[in-house]
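Apart from one protein chain that is not included, each protein chain of the complex appears where it belongs.
Coming up: subunit A.
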Amino acid sequence: MLKLVDLVKAYRTEEVETTALNSVNIHVRDGEFVAIMGPSGCGKSSLLNIVGMLDTPTSGQYWFNGEEVSKYGERKLADIRKKNIGFIFQSFNLIDELTVFENVELALLYHDIPARERKERVKAALEKVNIGHRESHLPQQLSGGQQQRVAIARAVVAKPKMLLADEPTGNLDSANGDEVMRMLTDLNAEGTTIVMVTHSMPHAQYATRIINLFDGQVVAENLRAA
């Protein structure tokens, strides 16, 4: 699915240059569930941003589905991202002005899908995360766990090949966290590749492989027995 070769990400301010990722090499195969762990500031988020094509690396290569995308421009990246990648965030990032249904539908609006099909798919996605009964509510009216389930529905409704999750359970209590993790596992079982950043060891255990980052470098990879 994706291969990072000697990937470097450096941030420059006027005086200081900070290296967030230092020569990272990672290979994620189709259908894998990878968890990335590490302390604060180790580069997890930078890595996820680049993998999610929200940011570009300073140097190195990024192969996605056999395509070297590290030098692509914003428009091209947006196109690949739209077709292949779904996102889940720690803070849910639902749009306050839109209902649950509309929030999920948003992910299909940019795909040229007819309204009727959109409706069916959104309903299906909401059912899948058990939130169908609240489709006309606004995000503020939901609990954190429910909001994250909506976010998951939104991430998967366009049927992405890969799901990127940035501490998806970070703002949730353990019951809701476990629920979210079960859903991710199910999705993975259905064939979706998942890359997840997390602080939580128990939740990382859901993954098939854990990558540890420290100071911008991969320090360990443990393949969990399947």
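The rule is short, and it goes like this: a residue touches a chain if its C-beta (ideal position, glycine included) is under 8 Å from a C-beta of that chain, and two chains touch if they have at least 3 such contacts; residues count from 1.
In the analysis below, contacts and distances are computed from a predicted model.
A.B. asks: Quick one: the chain not pictured, UniProt calls it what, "ATP synthase subunit b", "Probable chemoreceptor glutamine deamidase CheD", "histidine kinase" or "ABC transporter permease"?
C.D. replies: "ABC transporter permease"
A.B. asks: Where the complex has a chain not shown, which of A:Ala107, A:Met181 or A:Leu213 is the residue touching it?
C.D. replies: Answer from the full complex: A:Ala107 touches the omitted chain.
A.B. asks: Of A:Ala158, A:Leu172 or A:Ile194, which sits in contact with the chain we cannot see?
C.D. replies: Per the contact definition at the top, the residue touching the missing chain is A:Ala158.
A.B. asks: Which of A:Asp55, A:Glu179 or A:Asp215 touches the chain that is not shown?
C.D. replies: A:Asp55
A.B. asks: Please give every residue of subunit A in contact with the chain that is not shown.
C.D. replies: Touching the chain left out of view, subunit A contributes residues 45, 49, 52, 54-55, 74-75, 78-79, 81-83, 87, 89, 91-98, 102, 105-107, 109-111, 154, 158, 166.
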